[in-house]
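Chains shown are a subset, placed as in the full complex.
First chain written, first letter: the chains are A, B and C, and each begins at residue 1.
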């Protein structure tokens, strides 16, 4: 149970409904997931977050499935259950196979391990890594 | 300055040299970066970590550039300087463009934000996200 | 279910009861929440933690509601469910409105995002930020 009420479409203000409508249209879905219903308690955060997510996750130099996998990698590292479950589902929907998920998790696990080994010994950065593009 | 000595090739045991040789051969480079020189203080960790990284980062269902970007996304989330610098360099080497880096950072930032919004309101997972493959 | 038994008042040692009594008196409540009942398995930790919390959360240069919101911001960033729920309740009790909660979450989300952008690009600190009071 969330710490705030989940705002359903029927009780939402026109401002909130406009965001819900755009989510449905953009994602071609007929329902709104709980994350947005919770954010709707603070309409400016709902609108700003949705518009940011819409812009950031749109196809660009990276494929949607790559973006979803990066989203999932961060969520796994932070241990956010809602985000892990929703972005595992989203990544699968845009093409992540079981093999891709398996390799993603292997990389995420390895990175979390070596991050601590590098930090743990306070390894100094090699000059070769200090150059730019 | 690391908290342990960095073990150079010339002073390394045969066991450590064998790992250094394999790193050079696998990556087609002629130098060893400091991370491995620090791990060489504990040879079993050097060997196990290198063999794990070699296996995990090899081409598979995911392209090397995607794997490097996932590695970078985790390292950024954890704030590990050594890892951020070395994997930014590694990702660029295997094809990450400036535009791809820009989008990667945008996704990582957004995921870290929404992870906290979902956690902050303790949003319950929608039943639609609870299904498997 | 906690990994340790929750120690109820009736079965507690005099040392533990003294802390429970002080919690009730200080907070003007007639019950003890589970956090303290778990800590009671290690009485020195119960006593030290309670006395520290009591000192730190007392009114001072910062209002109690500001202190509770800072506590909540940290708990959201760390993803601690118990802490999020108990400090959301505590903050509301001392005056946090829905609008204040909405803005708090917006700031917490934004800070978590920009923390990663700053780390992700390893942005060097401007000399203007290196001065003291």
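The rule is simple: a contact is a pair of C-beta atoms (placed from the backbone, for glycine too) under 8 Å apart; a residue touches a chain by one contact, two chains touch by 3 or more.
Values in this document were obtained by computation on a predicted structure and should not be read as measured data.
The copy number for the entire complex in this file, given 3 shown chains of one sequence, is 6.
The rule is short, and it goes like this: only the chains that are shown with their structure count from here on.
Over half of the residue numbers at the chain A-chain B interface are used by both copies of the sequence.
With centres defined as mean CA coordinates, chain C is found 34 Å away from chain B.
Annotation: 27 Å between the Cα-based centres of chain A and chain C.
Mean C-alpha position of chain A lies 20 Å from that of chain B. Contact with two or more other chains is made by residues 3-4, 41, 45, 49, 78, 80 of chain A.
The touching residues of chain C, counted against chain A in their complex, run 79, 84-85, 88, 98-99, 101-103, 105-106, 109.
The residues of chain C lying in touch with chain B in their complex are 76-77, 79, 81, 84-85, 105, 108-110, 112-117, 119-122.
Listing the residues of chain A that touch chain C in their complex gives 3-4, 41-42, 44-45, 48-49, 78-80.
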